[in-house]
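Here's the structure we're looking at; comments come further down.
The other protein chains are all here in position, but one chain of the complex has been omitted.
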Amino acid sequence: MFLLSTIAILTTIGLALIRAISGPSTYDRILALNMVGTKTTLLIVAIGFLTNRPDFVDIAMVYALINFIGVIAMLKYTRYGQFANSLDPDNLNTDNKEN
Amino acid sequence: MNYILDILSWLLIIVGSYFSIVGAIGILRFPDFFTRLHAAGLTDTLGAWSILCGLILQCDSFLTIIKLILVLIFIFFTSPTGTHALARAGLASNLKPWRKQ
Partner (left out) sequence: MFRPRTVSLFIFLSIIWLLLSGHYNPLMLFFGFISVLMTTFIAVRMDLVDKEGHPVHLTWKIPIYWVWLLFQIIKSNFQVSIRIIVPKINIDPEMILIPMNQKSDLNKTNYANSITLTPGTVSVRLDDNGEILVHSLDKNFADELRSGSMEKKISTLGN
């Protein structure tokens, strides 16, 4: 049963990676990456069960938090090109727009 | 007792695997960014939760169960926030939502 969940998670990651590689816009790629991150948390837990090492759960906990912060940081960076200040995302002057 | 737990655990893991893979197929098949968000929601909610619950039922130590429940709570709180931030950023950068013709 742990093997089944590991295989299912790996299939999901593989399919999401196809979208991450082919996605037309930057945000499609970040969406796929977010999904890969969530699934990696589960993969760490499932592998911990598979190899009978419950310590892996601690790593999964930290990974769940880092994944969230990473996605938010990546979104902010693609939007503003910097981490320094937080402008209103709708009223950004249009010269330095991405895509 | 163990049999019941095993059957429940199998059931939850199969349901979770189904929703994860269907969500991944969804982000490949749906036409634009905003509709793909819904497919990703499938994997992030019931896909992740069912697999985690199935694994929790197979735990024998109390501390590991608590840690897995904490992972569940982290995913519960962070995944909608991340999805909302993504949708907000996508709208702010003028991605046009796909409409049915």
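Order as written gives the chain letters A and B; numbering starts at 1 within each chain.
Note that in this section a contact is a pair of C-beta atoms (placed from the backbone, for glycine too) under 8 Å apart; a residue touches a chain by one contact, two chains touch by 3 or more.
Nothing here was measured: the structure is a model prediction, and the numbers come from that model.
*Asks:* Mind listing the subunit B residues that contact the chain we can't see here?
*Replies:* Looking at subunit B, the ones touching the missing chain are residues 18-19, 22-23, 25-26, 29-31, 34-35, 37-39, 41-42, 45-46, 63, 66-67, 70, 76-77, 79-81, 83-84, 87-88, 91, 97-100.
The definition used in the following text is that only the chains that are shown with their structure count from here on.
*Asks:* Can you name the residues of subunit B that touch subunit A in the complex?
*Replies:* Within the complex, subunit B contacts subunit A at residues 6, 9-10, 13-14, 16-17, 20-21, 23-25, 27-28, 33, 36-37, 40, 43-44, 47-48, 51-52, 54-55, 58-59, 61, 64, 67-68, 70-71, 74-75, 78-79, 81-83, 85-86, 88-90, 92-95.
*Asks:* Help me check something: in the complex, which residues belonging to subunit A touch subunit B?
*Replies:* Residue positions touching the partner: 1-2, 4-5, 8-9, 11-12, 15-16, 18-19, 25, 27-28, 30-32, 34-35, 38-39, 41-42, 45-46, 49, 54, 57-58, 60-61, 64-65, 67-68, 71-72, 75, 78-79, 89-90, 92, 97-99.
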